[in-house]
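One protein chain is absent from this view; the other protein chains keep their places.
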Amino acid sequence: MAKPLLAIEELSAGYGDVRVLWGIELAVEAGEIACIVGPNGAGKTTLLRTVSGLVAATAGRITFDGEPLAGASADEIIARGIAHVPEGRRLFRGLSVRDNLLLGAYLRRDAVQTRRDLDYVLSLFPILRERTRQDATTLSGGEQQMCAIGRGIMSRPKLLMIDELSLGLAPRLVERLSEALIEINRGGIAILLVEQDVLTAFELARHAFVVETGRVTTRGTTAALAQDPAIRQAYLGM
Amino acid sequence: MAYLQILVNGLVLGALYACLAVGFSLVWGVLNVINMLHGSLIILGGYLTFFSWHSYGINPLVALPAVALLLYAIGYLIQLAIINPIVTQPVLTTLTLTFGLDLILYNFMTVYYTATPRRVTLDLGIVDLGGIVMPVDRLLAMGLALLLTGLLYIVMRGSRIGWAIVAVRMDRDAAALMGIRVERIYAITFGIGALMAGAAGAVFAMVYPITTNLTGTFLGKAFVVCVIGGLGSVPGALAGGLVLGIVESLAGQLVGPQHALTVGFVLMLALLVVRPTGLTGVRGYE
Amino acid sequence: MTMPILELAGVGKTFGGVQALRQVGFALREGQIVALIGPNGAGKTTLVNVVTGAQRASQGRIVFRGTDVTAQRPFQAARAGLARTFQIVQPFPRMSVIENVMAGALFAGAHARVADARSAARDELEFTGLAALAQRPASALTLAGRKRLELAKSLAMRPRLLMLDEVNAGFNSGEIDGALALIRRIAARGITILIIEHVMKVIFSLAERVLVLHHGELIADGNPAEIAGHPRVIEAYLGEKFARRVRELQANG
Partner (left out) sequence: MTARSWHYFLFGAWVLALASTPLWGGNYVIRLAITIAMYSALTLSWNFIGGFTGYPSFATAAFVGLGSYAGALTQNAGAPMLVAWLIATIFAGAFAAALGGIILRLKGHYFAIGSIGVVEVARLVTASWGSLTGGGDGLNVAFLPGGPDVVARTFLAAMIAIMVAAFAVTVAVDRTRFGFALRCIQQNEDAADMVGVNTTRCKIAAFVLSALFCGTVGAAYASWTGYIDPNESFSLLMTIKVPVMCLLGGAGTVLGPPVGAAAFTLLEEFFWANFLDYNRAILGAVIVILIFFLPGGLLNIPRAWSRIAGRRRSRKAPA
């Protein structure tokens, strides 16, 4: 079996004296879509923040593309190919859509290719093309999420992590974003999705990890988990 | 005609105020740190310019860029080594820390330079434009101040560093997720703040006698300009500086020069009261 | 019919040009458990803010126990018997758990002396199952613990009406059952409850009446069965699939 793109082993992390993650084990294979589901406050966001270097791990290992990520700073991690679309989009207020997208390519020096990628993002989300000069934070929620995802892929990642894709969005828009994610994934980018809406997440992803109170409590293919009575009861409301 | 003269005086003064405050405003807006060192950094820039002119005969226009770069290096190092570790702490801590640093710098300046007022005298004469009289060195200083402020604006808008500074100011975490090294940007920003202070000091030394007794006054001006114009914004600092310059110039005429300073502070307090959260019409590029 | 404990008439709230609440009107009877649902951004939290004075209504009138409270400030609301919990919990981080609860008893409850407040706080910690953690700093609690702390603090305020803003968000199913039991016991003390929820299990097993907000407007008001069949609610919030599930669930008892 091929080595996974991202492998997390026995990872613990937290803020100050408060420990949030307790021995997380998780793996994402190259080119797949995986998802993390679980209740609010379970540590999903902290997990992503630890992977992207915003929170320091207190124990455990993260391996990306065969190399350990231990001690890498946030900018090194992005350069290695992990992009993180944060919860709540976090677009830069006062900057246009275009500038927000270009900030995603902050570490890149290849101007020509960057333009081409910008064009790719705009063709992926045609609505953004009409708004390139508009202040990004005046976009609607769905358009902001598009801009944030676009900003993420502007760094040319091998792995795109998205925190709360559907948060506060109308189902219609979530469907549109899902299509775009499949399109992005088809281009070879692996995706790790954190999602409250388990139905959406399971439709997109092949593997799922259930995180509860800082631990991975269940894992498996989404097809299998969707049949699991405990998961159905707790997360699918059936 | 008298009022036109007052207006012109105010504009000259205002351009200088904008230049001296813009670095302070940038540091406050981006780092959320009130830099009590700013006044002393201005004086340091002025002294270095004065002594390179007085002792070595170096033209202040030549000395200015060198002084500015030196101050940049000092600012960069201070931020990296001393302020960064506590930059996220409450205002009382950061303000007190920079005040402590200011005491150190101030003390060394008074020991080495003494508090004697010193000024570069260029003797460029006086122009008379249809009744409005203005010494040429002042016009030169105004031009330099506007040029420096304009250059900073171009850097903020058009450069990668400028973008990164704006991004960090808007959202520190999101900026880190773009690969921006936040601590380095903080150090660069503080360096730019010191650079602008040093340059402003050099400009001031060409038109006013510089003394360490002025550090508090300059710091006070920077406060007032920031509150009027908003934080972290180049056009805001320019607007704030010009408004303060004109108000002081007018107040000097109407209620007497000894009250000009008071009027500026009263204006600041009044603005704070009217807009308790400050006048931050935060926009990315400004 | 008795006088309603809380009555809103034509309440609106605008932020800049955005209408967050529009002509919202309803009345709560004493002792009811009422759920307030709606998509994110529908104005649920704004509604609670307006009722507790954290924000001022732009239009309309709010009457609490016969008194017009439209213009009151939050501390006045707290003293009048209007308590709330926050979606994002708001403890006093460097105080102990019991001191947090004492704050509720001291300033809005009936206890002017610190010692009395301490014993009242102890009772509420007992009630919410936090007694063992009384001396811990509030910042060291888990999320579930902090939500319980919010409840204990609110209860120490001796409220007549308690508004729970997503008090179950972040709980796993076991914890939700515990929280449900706790809310029932609070209601049994005679406290009227307005609960903002996403977890349908909570709403349909607890609430006798459901209000639905959408784009700041009250689009439905009725018992859970009516809501599950309400065409606008299905369209705006529940979705066809979900509504069918709820109806099946209710048909099966």
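Per-chain numbering from 1; labels A, B and C assigned in written order.
Keep this in mind: contacts are C-beta pairs under 8 Å (C-beta built on N, C-alpha and C of every residue); 3 or more make two chains touch, one makes a residue touch a chain.
As the structure is a prediction and not an experimental result, all values here were calculated from the model.
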> Thinking of the complex as a whole, which visible chains are touched by the chain that is not shown?
Replying inline: B, C
> Looking at the whole complex, which of C:56, C:73, C:189 or C:232 touches the chain that is not displayed?
Replying inline: C:73
>> One chain isn't shown here. Among B:106, B:163 or B:186, which residue touches it?
In response: B:106
> Of C:20, C:69 or C:102, which sits in contact with the chain we cannot see?
Replying inline: C:102
> Among the options B:85, B:117, B:143 or B:158, which residue touches the chain absent from this view?
Replying inline: B:85
>> Give me the subunit B residues in contact with the hidden chain, please.
In response: 28, 32, 34, 82, 85-86, 90-93, 95-97, 99-108, 111, 216, 220, 223, 227, 258-259, 261-262, 265-266, 268-269, 272-273, 276-278
> List the subunit C residues touching the unshown chain?
Replying inline: 52, 54, 73-75, 78-79, 84, 90-95, 99, 102-104, 106-109, 112-114, 117, 153, 157
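We adopt the following convention: only the chains that are shown with their structure count from here on.
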>> Farthest chain from subunit C, going by mean C-alpha coordinates, please.
In response: B
> How many angstrom between the C-alpha centroids of subunit C and subunit B?
Replying inline: 50
>> Rounded to a whole Å, what is the gap between the Cα centroids of subunit A and subunit B?
In response: 42
>> Averaging over Cα atoms per chain, report the distance between subunit A and subunit C in Å.
In response: 32
> Of all residues in subunit A, which touch subunit C in the complex?
Replying inline: 16-18, 38-42, 141, 167-168, 170-171, 212-213, 233-234, 237-238
> So in the complex, which bits of subunit C are touching subunit A?
Replying inline: 39-41, 139-140, 142-143, 169-173, 200-201, 239, 242, 245
> Okay, in this complex, where on subunit B does subunit A touch?
Replying inline: 160, 163-164, 166-167, 170-171, 173-181, 282-286
